[in-house]
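What you see is the complex with one protein chain gone and the rest in place.
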Amino acid sequence: MPSLLGNVFKGWADYSKANEDGGHHDYEHMYAMSIDLDKCTGCNACSTACYAENNLAWVGEEKFGARQAMNWMRVERYFDEPDVGEGSPDSLERGASFLPMMCQHCNGAPCEPVCPVAATYHTVDGLNAQIYNRCIGSRYCANNCPIRVRNFNFYDNAPTAWPAPMDQGLNPDISVRSKGVMEKCTFCVQRIRGASDKAKREGRELKDGDIVTACQQTCPTSAIQFGDLLDETSEISKAWKRQQVELGKYEQNKENPEMRGYRVYEELNIDTKVLYLERVREV
Amino acid sequence: MSADRPQHKSFPWIRTFIGTAVIGALIVLGAQVFEQQLHPVAPGEAPAPRVPGADFPMDTFDGKDVPQPINYSHKLHAGDLGINCLYCHTYARRSKVAGIPPTAKCMGCHTVVADDKPEIQKLTAMWQKGESPAWNKVNDTPDFVHFSHERHLQKFLLNNEDMNIEDAPDVCAMCHGDMNTVGVAKKMKPLTMGFCVTCHEKNNGPADCTRCHK
Amino acid sequence: MSKTKIDRRNFLKVLGLGTAGAAMAGCDMPSYVTSEEGVEKVYSYLAPEEYVIPGIGVWYASTCQQCPQACGVHGRVREGRVLKLEGNPDTATNAGKICQMGQSAIQAHFHPERIQNPTIGGKDATWDDALALIKEKASNASWVTGAVSGHQRVLMDVSREAAGNGRHYAIEAVNTRAWEDASAATLGDANPNLHIDKARAVLTIGADFLGTWGNPVQAMRDYGNFRNAPRGVLMAIEPAMSMTGANADTWVAARPGSEAAVVLGVGHVLMSKHGVSAAGMPSAASAFSAMNPAKVKDLSGVSEAQLNKIADTLMANSPSLVIANASHAAAHAAQVLNLMLGNVGQTITPGASLAAGAMAPVSGSTKDLVGFAMDANAGKIGAAIITGTNPTFLAPKGLDMSAALSKIGFKVAIADFHDETTKSCDVVLPMSSPLESWGTHVPANGAAPGTVHIQQPLMENVYANTRGLGDILLSVAQGAGAEGLDGFEDYYGYLRTAVSAMIGSDMEGDWNKVLQAGFATAASAPTAFKAGGDVALGFSEPASAGTLTLITSARQGMFDGRHANLPWLQEAPDQINKTVWDTCAELHPATAAKLGVKTGDYVSINTANGAISTRVFTYKGIHPDAVNVPMGRGHTDYGTYAENGVNPLTIMDATSGDRSSTELLSSSIAATVTPTGENRYLVRSMDLAEQHGRKLVATITADQFDRNQGGA
Partner (left out) sequence: MSNTKHLTDEQAKDIDENIAWAKINKDVLRSMENPRMGYWVALAFSVCLFGLFIYAEIYQYIYGMGPALLNTSHMWDLYISTFVFWIGMSHSGTLLSAILHLCHADWRKPIYRFAEAMTTFSLMTAGLFPVIHLGRVWNFYWVMPYMSDRGIWPNFRSPLIWDAFAITSYLTSSVLFLYIGMIPDLAICRDNTTGWRKTLYTFLSLGWRGDDAQWRNFRFTYLMIACFLIPLAVSVHSIVAMDFAMAIMPGWHVTTFPPYFVAGALYSGCAAIMTLFVLLRYFLKFEEYMTMPIMDKVCKLTFVIAMVWTYLNLIEFASVWYGHDIPSKEVLMAKATGPYSIFFWGMMVFGSVLPFSLLSQTVRHNMFAIFFVSIFLNVGMFLERWMIVTPTLSLGYHPQAFNVMWPGWVEWAMVGGSFGWFGMLFLIFVKVFPCVSMYEVKEMVYHRKRTTFADVDEMMELHTGVPGPAPKTQETGGS
């Protein structure tokens, strides 16, 4: 069948194009995030909003204890400050540090080259996409993720997580992942899709603020920002510029080292797209 | 080895390599056959749609007859009476789902038109009771697929200066076949990923997985 | 056609209830199965409004009922199902944000364990029988509720009056009562508006305003601005670290019960070191001067250096704000400090109150819990209608709540879930979820003047035989023969009329505007602070050093236990100790070492009121003399999801001291902790608390921050 053979050659062409130097170069958008750790109170609202928006299954105490939880966004709590050493010996005089951690959508994502079936790859929107129904569950990507933000469906969680009529509350814009599939934060790709459809309906380009991720929307202190880095006028690209943090670097040489912006595991050259702003402390 | 050996033609080890090649070919072909069973695509005889600037796969699909609570005939309404698709499936141009027309729309005509037909009386009874018929879905995409009727209509119909709204049936026919010819709705196109991908390639649709997979 | 008149419910007619069920098939189903013809069903609308389009979500405004704060929300409704809640950007209380408890309202709404039918004596009954029985027996009924406001409160009051003036007990374990009393005593306004964002320095004494105190969503929004440059300084004094303490720049551990002394000590330093005058407040001044740092030290373990640091910061950053909820004494002292520091009028401004006082919020307290238990035990209560609270779960053993309830002749519960209290009730009326019913709410904290939040149903009843709280109240009130309620066939009609009267228009358009906005603005009565504000400041003697004291803290999520049946919140880790699905006892490592226990070991905590056994979590964010057990878990009859954990409230003490000053949240009781020898992994989302040298949460100093205007 000619269409078949056509696909074969086209497939090869697309493949080699998409993989020259390991990824796209014709990005249409570059969605990125910034999180102000000085404003984050660790209240978990983002995490729960993610559960509600993305059909995340709750797993119960036993499986959670076996570290098989499905939280795409987790708020990590640390009691130490490495750059000033431990706090006072017997009391946490500086309180705790909270760190919302989700998929960083690295431009140099270690998970992408190792997926045997290309179920995870970089889209032209700069997202690190995960195609659930292409995934065969080799879990190589999760092994290769330094931040461990990829969640694998170790069980068929749906029946226990959404007993009727709870399934009526599922978000129809996201498929419910079944067992054996890897899943992770998508920067609320369904909201991105919806916003761009809406923009097309109104015959205009996407503008800053059209896309609001669930965590950003609900964050009570507005610590989370989201936007398109390729759009010079967007808040997020201004923020990145102000913080003098650039993509594609494994080491930022800032003119003003006192700017708070930094990215986690920069030294691994994974080129994460979530900008964290340092926590501020009185001395 | 001495020189006075007689020469020999037979190279039995060649067989082994031919064998390997054959096995490999069998694997590929077998996988293909399996794939074909997953996505039955019959060679198409469907009429080419009169959609300027659209080139679409000719594959057809011989869907089975799906019983419906009310034997609604597309042939009668769309074909003979020439009612525009978008008159009833009005959501298609505004939403990703085309949707079933609300009963009120049917009653708009059928309070007076053909209200003696048993099927219509069935409908009227439901309308009186305030319940809606439970239609069986005919053209269904899997739950992990994001398909927007709105976007496709915009591309091929609404934003296509060569088309006006009367040509809607030609656009719909690209994926639903010529509904003017069938009675109760049937699936007339495979609607498999291959079907979508082929059309996307021919019409420069997005090739990005996340655009269609959710 | 009249039969199919399109009312508000009909256009929510579901398109394809099967859709979500099909979504359950998920991505595993090979496409050739789920795309087969005739497998799924599609239901068409009857006659929808033109703006209802399948596949496109419509946002409706309503009000969140997950905690008493009544934040405004927008609910995304698609195909007749509400899928997601988000904050209403137009409400002053929460300005587009909601907390995780609000997010979980969806799960409570679709919960499989909700009550579906009225029961009389545990057996299913019809609404008519149940209401008739109430009409017959519930004369002179007392109302036992949580915090209520708006027209629900109005209906409760009129039915109480009509039925012979039963008492109204408003029970909330997590409340701001101490602060309200102090504010009323010193400023003459129980609910002043606090402007954290305007303050340069905030000192909180046991008031977890980022977690559960007041309206945390609003406080967190203000906190976000508070942290912008010039950056405000947050200081916290509390026995065990709360969410607020975790975010504080200076966190000071005080011995449980000694917080008042610390506040007095701060006042002492302010007066002696910084010469802040307590002019016109002689009694307060004397209390301050009496509390010298040495005394503070041996009462609370807070050193003079720490007191000085706090006082210096308060002086250096003005205006400041001192908030206290640790005890009435502490709250009074804190308000006096605000007066002395000149914060009143700058960071504390008069709160708004409705002209229609009948709708004003009734804030709950433990005082009413104690009162209810005592009155019931004394046989003063003939009949009780209980809704929105769970006294059996909240009451310490000392109050003997089960006996108290058994002494009440006739008990009605209006509830959406079976809990410990409904179990002992004669009649249980199934309440539909807040997302299915009408209502009005007046936020107690931080609302714009005259704001009344409208709660409108976002979808059809999930369980057909449930009724909205308002509808039930209306029927009860009508049954009780209250005047002026005839002619209203349902609460919607009543509310429509009432709100129209409130906004002075019954035009359909105005009503729709109100519904779209999510709140109506009624006439408000301006309030002003009274002058003076001198009060006698006392303090309670804490337990002596070295003796363990049990305290219990409320954390956002489990709150006071009402959310223990929501898996999302059970699985959302506790903000501080990061445990999920279970209770743990927080101990200081030094104390734990003394007891010979480590994280994960079971200990039995014994107080005068009994014993509980739970696992230990050790960290340094707690006073060595304190053992803190977060409240909320340990239900016995609250569904399958709420079985884990233990309930520390049972062994707390709400009656010691004078009842006006003891709130469960801030009470403490001497306890002995003994290891039981068992050990099991304490399930948490984080086992470690160190960053192992990775640059995860980097820090920068405040002066660097301010120098660079805070960056983003």
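Letters A, B and C mark the chains in the order given here, with residues in each chain numbered from 1 onward.
What we mean here is this: contacts are C-beta pairs under 8 Å (C-beta built on N, C-alpha and C of every residue); 3 or more make two chains touch, one makes a residue touch a chain.
Owing to the predicted nature of the structure, the values given are computational and were not obtained by experimental measurement.
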(request) Give the labels of the shown chains that the missing chain contacts, considering the complete complex. (result) A, B, C
(request) Could you tell which one of B:Ser132, B:Thr192 or B:Thr210 touches the chain left off the display? (result) B:Thr192
(request) From the listed residues B:Ile27, B:Val113 or B:Ile165, report the one that touches the chain absent from this view. (result) B:Ile27
(request) Could you please point out the chain A residues that touch the chain left off the display? (result) 1, 3-5, 7-8, 10-12, 15, 19, 22, 63, 66-69, 74, 76, 78, 101, 110, 113-118, 121, 134-140, 142-144, 146-148, 150-156, 179-182, 265, 268, 270
(message) Applying the definition given at the start, please give the residues of chain B touching the unseen chain.
(response) 1, 5-6, 8, 10-13, 16, 20, 23, 27-28, 31-32, 34-35, 39, 41, 192-195, 197-198, 201
(message) Even though one chain is hidden, which residues of chain C still touch it in the full complex?
(response) 28, 685-688, 690-694, 696
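The working rule: only the chains that are shown with their structure count from here on.
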(request) Have a look at A-B versus B-C and report the one with more C-beta pairs in contact. (result) B-C
(request) For chain A and chain C, let me know how many angstrom lie between their CA-based centres, rounded off. (result) 31
(request) Could you please state the distance in Å, as a whole number, between where the Cα atoms of chain B are centred and where those of chain C are centred? (result) 53
(request) Please work out the Cα centroid separation of chain A and chain B, and write it as a whole number of Å. (result) 34
(request) Note the residues in chain B that touch 2 or more other chains, in rising order. (result) 94, 96, 142-144
(message) Quick check: what residues of chain A touch more than one other chain, meaning two or more?
(response) 132-133, 175-176
(request) Enumerate the contact residues on chain A facing chain B in the complex. (result) 3-4, 7, 10, 14, 121, 123-125, 127, 129, 131-134, 173-176, 189-190, 193, 197, 200-201
(message) With touch defined as at the start, can you tell me which chain C residues reach chain B in the complex?
(response) 3-4, 10, 13, 15, 22-23, 25-27, 29-32, 34-48, 53-56
(message) So in the complex, the part of chain A that touches chain C is made up of which residues?
(response) 34, 36-39, 41-45, 47-49, 51-53, 55, 58-61, 64-65, 69, 71, 74-84, 87, 90-99, 132-133, 158-159, 161-172, 175-181, 214, 217-223, 225, 239, 242-243, 256, 258-262, 264-266, 276-283
